[in-house]
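Below you'll find the structure I mean.
Removed from the display is one protein chain of the complex; every other protein chain stays in position.
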Amino acid sequence: MNKIFFHYAAPQNFYGLAGRLWPWVAALASALAVWGLWLGFFVAPTDFQQGQGYRIIFVHVPVSWMSMIIYLAMAFWAFLGLTFNTRLSGMMCRALAPTGAICAFLSLWTGALWGKPMWGTWWVWDARLTSELILFFLYLGYIALTNAIDDTRRADKAGGILALVGALNVPVIYFSVKWWNTLHQGASVSLTQGSKMAEIMLQAMLIMAVAFWLYAIAIALYRVRSMILMRERHAQWVADLPEIKAQVKRTSP
Amino acid sequence: MSAFWAVVQRDLVLAMRRKTEVITAVFFFVVVAALFPLGIGPEINTLRLVAPGILWVGALLASMLSLGRLFAADFADGTLEQMALSPNSLSVLVAAKILAHWLLSGLPLVLLAPVLGLQFDLTEEALWTLTIGLLLGTPILSLIGAVGAALTLGVRGGDVLLSLLILPLYVPALIFGAGAVQAQMSGLGAAAHLSILAAMALVAAVFSPWVSAASLRIALES
Partner (left out) sequence: MIWNSAADFWAMGGYGFYVWGSFGVTALLMALEVGWVRQQRQRALVQVAAESASEQGLSKDWQS
């Protein structure tokens, strides 16, 4: 087991593995998305309270979960990278960040579009939406920091520390925002208030969540390959890659 | 331990030679506290309601302004490297620098806040809650800010980047600090809020010097 772990910790080996994996992950993500959307739009019935508008949960809840799961994954890779000083861990952490930020943004966007017809306002300062907003800021901070530092290894490590500090603070932030919210708002407005979700709705939502998860993994694997190419570009194994040789042929006179 | 106090003394002496920097940050707090009423309107009942939030946010921003110079000067002239190479634990030396920073940037805010609070017609008890809250909270701002300052050391656009990085992390302190005053004003009592602030300050005091030192090493070795 250790052997496999250390084998793929080398960028050269992971490059190949990621290259073989991502198409399958993407295909599975697409299949699940089609299935989930089918269930969500053509099988799940109309909600008694929210009419057809509730169908937004099939995208809102998955991206919200993903924004948190991706941040946890980043913290995991950050921890690995800082403890073992592996280059690949830092790359995986950075490869996940853009997708996570997009998920956080989509969570806020779809939340607003759900909130407007349901509660009449584009934004409510409820605990979960406010925490999601702060999570979005944490993502932006990470991306800004890693982009601002030119030295790649320093950027990786500094980003790693930031990701870990952020991850440890997220529960504190959530708890404090929840406290802040219950003290200032009488009746709490919950995103899943009222109707208990029908079985089929829950099923569709979970399928969509897994689909988004696989999408995030596929994108991260694809992205990290480009990062490996750039960082290892002076290595012989990169020069020997078929795609590099093909590109050289294409551009040479 | 003597190294700790030596660094504190050194930082204080150096800052005294550049008094304007310290005073400017404090004046910023005063100006911000005056700006909000100008933007909101002179209705005293409204101002009394929003005072805790305004004063805390003002303290936050003023504290953040001064973080840039926590490590920058020592980084530029090589002192930071000497500190990292010295036999003393870098965490201890960083803790000393943070203490000096708080004495220069945080403590003045704590002392000024009740005076500014009078402009918002806060009661005596509310002013006490505000002051104690800031006394517990401004160290948290210095401690968390130090991590951000260490991570952005020498990075271009570092000051603005620093704000983006640590403002989300400041949110809990802001919520409980301002919340304490609001709880006191509404008769619920601020004990719970202040206890939580104290707990956060303790946790930050334990972890921040170590994390900041690690971040500094990352910045120094590149």
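In order of appearance the chains are A and B, and numbering begins at 1 in each one.
We take it that contacts are C-beta pairs under 8 Å (C-beta built on N, C-alpha and C of every residue); 3 or more make two chains touch, one makes a residue touch a chain.
Given the structure is predicted, the values throughout are model-derived calculations rather than measurements.
**Q** Which shown chains does the chain we cannot see touch?
**A** By the stated touch criterion, the chain not on view contacts A.
**Q** In the whole complex, not just what's shown, which of A:Asn85, A:Thr182 or A:Gln247 touches the removed chain?
**A** Touching the chain that is not displayed is residue A:Gln247.
**Q** With respect to the chain omitted from the figure, which of A:Met74, A:Met91, A:Leu106 or A:Val177 is a touching residue?
**A** Residue touching the chain left out of view: A:Leu106.
**Q** With the missing chain put back, which residues of subunit A would touch it? List them for me.
**A** Per the touch rule, subunit A residues meeting the hidden chain are 41-43, 45-46, 51-53, 55-56, 59-60, 63, 98-99, 102, 105-106, 109-110, 113-114, 116-117, 215, 219, 222-223, 225-226, 229-230, 233-234, 238-239, 243-244, 247-248, 250-252.
Note that in this section only the chains that are shown with their structure count from here on.
**Q** Going by the contact rule at the top, pick out the subunit A residues touching subunit B in the complex.
**A** Going through subunit A, the ones touching subunit B are 134, 137-138, 140-141, 144-145, 148-149, 151, 153-154, 157-158, 161-162, 165-166, 169, 172-173, 175-177, 179-180, 183.
**Q** Per the contact definition, I'd like the list of subunit B residues that touch subunit A in the complex.
**A** 147, 151-152, 155-158, 161, 164-165, 167-169, 171-172, 175-176, 179, 182-183, 200, 211, 214-215, 218-219, 221-222
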